[in-house]
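Heads up, one of the protein chains got dropped from this complex, but the rest are sitting where they should.
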Amino acid sequence: MSGNTGTQGMSLIVKTVTRLTVGLVFLYGVFIVLNGHLSPGGGFSGGVIIGLAFVNLVLAYGRDTASKIATAAGASMIESLGAVMFISIALLGLQWGGFLQNFLPHGTPFHLVSAGTLPLLNIAICLKVGAGMFSIFLALIVLLKFESEVKR
Amino acid sequence: MSSYMPYMLCFVLFCIGIFAVFSKKSLIKIIVGLAISEYAANLFLILVGYKMGGRAPIFSPTETISPDLMVDPLPQALVLTSIVIGLAITAFLVAIAMRLYEKYGTFDVTKIRELRG
Amino acid sequence: MIGPNTLPLFVAIPLAGAFICPLLGKRVKSAVDAVGIMAVLGVFALSIFAVITLEGRDYSPISVTAGGWPAPYGIQMVLDGLTAFMLVTVNFVALLVAIYSLSYMDRYTSRWKYFTLFLLMLAGMNGVLITGDIFNLFVFLEIASIASYALVAFGTEKHELEAAFRYAVMGSIGSLLILMGITLIYSRASTLNMAHIAQRLQVFGMGRTGLAALVLFVAGFGLKSALVPFHAWLPDAHPSAPAPISAMLSGVLIKSLGVYALARLVFNVLGITPHISSALMALGALSMVVGAILAMNQWDLKRLLAYSSISQIGYIVLGLGVGTPLGILGGLFHLFNHSVFKSLLFLDSGSIEYSVGSRDLREMGGLGKRMRVTSWTTLSASMSISGVPPFAGFWSKLLIIMACIQEKQWVYAIVAVAISIVTLAYFLKVTRFAFLGTVRDTLRGVIEVPAFMRIAMVGLAMVCILGGLLLIPGIREAFLGGAANALSAGVIIPGEMGR
Partner (left out) sequence: MIELYVMLGLMIAGAIIAIEVRNLLSAVITVGVIGLGVSVVFLLLKAPDIALTQLVVEIMAVIIMIRATINTGIASVDSGTKRFGSFLGLAVVVLMCVGALPVMQHVQRFGHPLMLVSSRYASGAVARTGAVNAVTSIVLDFRGYDTLGEATILFTAVVGVVTVLRARGRKSEDEQVPESEE
């Protein structure tokens, strides 16, 4: 934040660097989530990385320009989508046994599509954690706008 | 001697965090103290699960690792959960600290209590 | 009716409600009320069925593991006598408080956030009650705590934010102590399932790690249930919360997160020893005395009720600390009674604040004629809490005092009787200043509270008056007896919980 009301975001250098890197950060987050059951990482860390990609966007470009891409309503929608996805996979498990039964076939180890419902649960957790982080950050930013009105 | 030294150092970190929470006036310092003791509690959980000369609990396609060489995976699963709990608590406390600053104009707990009347 | 697979519904129904509320909340206002009430009603009906089913199979526990893995590897959910008893208490009070807040929360903005957090707190409490795994207990304890921190700060006024901050800091220190205790237990027993921990600690003995874990649990859960050395947060947090929330906090939250979890770990997992029971009795008596003394000279009605909560929690811990089946029965019965009449008293203070606008006893007077329902319900609750014979509170305090006498604990018995008289004194003060006396001119226009609030208050008052019937031999085995046996059965054997 360059200390002023922060709507225009940071200096030009930061903006160009962000423009180049935010796609890579997002891609890295998606990689971590999808390979959660093969390599370290998983829904939690991948989700936070994706959340940080959006936070990076908001910090660099300021809240107004970034809100074309990522709005608070969109974030809470994705979060509810992640929650519903997790709960439905859990309740679907009731059909084949326990509450959170892993009912899909396990596939062959070391392959991307293996370990039954684990990748799907990873994706659900990623949506929830990433969108949750981002909406906490947006809620804190909104207060800044509110505060500047209070000061004037 | 070295059989419990890491536990003691981790416990000292926990005590520093708790001391800060009790003794500091500024809200931000209280949040900092709480974050430190959360890091120490998570670290203590992982220290309990470490096996000397063990391997990370992930199988690799190239070489076959025997499972009993692996470090204890259960505390790692628990710490994954308690790290995010720590973040949730920190985010909530920061939100309240900012609202208190906006209402009282200071981060100082003692001034806030006097103004409350 | 309650099969193993319906056990997760105790958590799934409030969670589903909590996830639906934000989706509906912005568009359809009345839908949020419907979802909230439906979810709490569903869980309350389920808990009634739980007691009936358990009574049918004479209290052998029903258990299920999430994910279908056998007990020590998956997380086990268990329904035994004590769990069913706590579920009925928690969900009954939650239902009536939800009905009360339908009209009380018109004074606050963003209603759907209130009902989302309310359902999340309920899901956390139900999760703590049915789990058989200590780390899972920590996770659901954290859900209920974070939701209650946010609800205390719901009105975003100056004093509420400051009280919520202190409550959140003290609460998370308690959670950290509990987490350290769980780590020590895991390093000793290397499993997280409560039944298997109990079995391993019997075989390997508690050792210093087990004792340290017990001390950490007493400190952590003591912080959550506001026992005296750790009570600093309660007198600020409860009065500044909205009335239905302080009713939930004082009524059920400090009991299910604090006293229930402590009793479950001390009696069923770590095993009660004379040292532990004398320590618990000392803590209970200390809380009783300090709570009552501090409550004497309070003029703010809700602060007086908050201090009296600390004192009554002392009764419960004293009852459980005695350790004999009679003491445990008295402690649990007082826990049920206290949930009912303390939440009723907080709802009454909310109604007075709703129509009179102030909580200070000196500014009230003569409300008896104006607010008929509120005054009668407050009277019945005050009589019940101070142990006046026909009311429920008398029987539970009597059981605790008899248990103390049986165990030759003369000091604690005398203290219990004395504190009961002090409680009667400061509740007479409340009735005299609030309801008797001449109506002040400023209070001419005072009217009774809306219908929903009256229904909730009358519902709780009925249980205050008829609570004594629970002790009749016919009904006692069904409800209280099952819970007391579950605790006094001592350390649980995996086989018995594993079915």
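By letter and in written order, the chains are A, B and C; residue numbering begins at 1 in each of them.
Following the convention adopted for this analysis, a residue touches a chain if its C-beta (ideal position, glycine included) is under 8 Å from a C-beta of that chain, and two chains touch if they have at least 3 such contacts.
These numbers were taken from a predicted model, which means no experiment stands behind them.
Visitor: Under the definition given at the start, what are the shown partners of the omitted chain?
Guide: A, B, C
Visitor: Against the chain that's been left off, what residues of subunit A make contact? List them.
Guide: 1, 3, 32, 36-45, 48-49, 51-52, 55, 59, 76, 79, 82-83, 86-87, 90, 99-100, 102, 106-107, 109-110, 114-118, 121-122, 124-125, 128-129, 132-133, 135-137, 139-144, 146-147, 151
Visitor: Name, in rising order, the residues on subunit B that touch the hidden chain in the full complex.
Guide: Residues in contact with the chain left out: 2-13, 15-26, 28-29, 31-33, 35-36, 39, 42-43, 46-59, 67-68, 70-74, 76-81, 83-92, 94-99, 101, 106-111.
Visitor: Extract the touching residues of subunit C with respect to the undisplayed chain.
Guide: For subunit C, the residues touching the absent chain are 8, 15, 18-19, 22, 26, 29, 66-67, 69, 72-75, 106-111, 113, 116-117, 120, 123-124, 127, 135-136, 139-140, 142-143, 146-147, 149-150, 153-157, 160-161, 164, 184, 187-188, 190-192, 196, 207-209, 211-212, 215.
What we mean here is this: only the chains that are shown with their structure count from here on.
Visitor: Going by the touch criterion at the top, tell me which pair is linked by more C-beta contacts: A-C or B-C.
Guide: More contacting C-beta pairs are found at B-C.
Visitor: How many angstrom lie between the CA centroids of subunit A and subunit B, rounded to a whole number?
Guide: Using C-alpha averages as centres, the distance is 23 Å.
Visitor: With chain centres defined as C-alpha means, what is the inter-centre distance between subunit A and subunit C in Å?
Guide: So the centre of subunit A lies 36 Å away from the centre of subunit C.
Visitor: Can you pull out the residues of subunit B that are in contact with at least two other chains?
Guide: Residues 99 of subunit B each touch two or more of the other chains.
Visitor: Report the residues of subunit B in contact with subunit C in the complex, numbered from low to high.
Guide: Residues 14, 18, 21, 27, 30, 34, 37-38, 41, 44-45, 48, 74-75, 78, 81-82, 85, 88-89, 92-93, 96-97, 99-100, 103-104, 112-113, 115-116.
Visitor: Please output the residues of subunit C touching subunit B within their complex, sorted ascending.
Guide: 135, 138-139, 142, 146, 149-150, 153, 156, 158-159, 161-162, 164-165, 168-169, 172-173, 175-176, 179-180, 183, 186-187, 192
Visitor: Okay, in this complex, where on subunit B does subunit A touch?
Guide: Residues in contact with subunit A: 56, 58-59, 61, 80, 83-84, 91, 94-95, 98-99, 102.
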